[in-house]
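The complex appears here minus one protein chain, its other protein chains still in place.
Here is chain A:
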């Protein structure tokens, strides 16, 4: 059972074959959809409701968050965190735990927030966060062509970040593949 949600066509009910509730329609007949419209501009629900278009192959999956959405969610999270605190002058959210993931946050004295989403069993995230701070201060800040507060598009930063993530994954108690 499909319905429209947030400009995307998502599964409302009827989980099966690895397709879960909440999964969005990602592609129809091999062509990626654009929100609620197919690649050639037709409305997805209309298209799927018309038997003349069958057989049809649909790819489902988790909708990937855009950078903008990530930024919005992150700032909402931190605004809520600092306002909910019963104590004055709380530093903000440090860790958020769910059954499927753990969100770790490290806030610097300059107000930068580093957020890592990891497997709940993954260890060593604290030192990973500090390592990421070092990598940021080296390869982003020391790059004279990087402007503060802008998205980081520095090759060296990405490379070293990837390396640090690999090291952290191997160090965790459950090995790579979290």
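Keep this in mind: a residue touches a chain if its C-beta (ideal position, glycine included) is under 8 Å from a C-beta of that chain, and two chains touch if they have at least 3 such contacts; residues count from 1.
One rule holds for everything that comes next: contacts and distances are computed from a predicted model.
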Protein name (UniProt record) of the chain left out of view, among "creatine kinase", "NADPH:adrenodoxin oxidoreductase, mitochondrial", "Trafficking protein particle complex subunit 3-like protein" or "Proteasome subunit beta": "Trafficking protein particle complex subunit 3-like protein"
Absent-chain contact - pick from A:94, A:119 or A:138: A:138
Touch with the omitted chain, as defined above, among A:41, A:55 or A:111: A:111
Positions on chain A where the hidden chain makes contact: 88-89, 108-112, 130-131, 133-134, 136-138, 141-142, 148, 163-164, 166-167
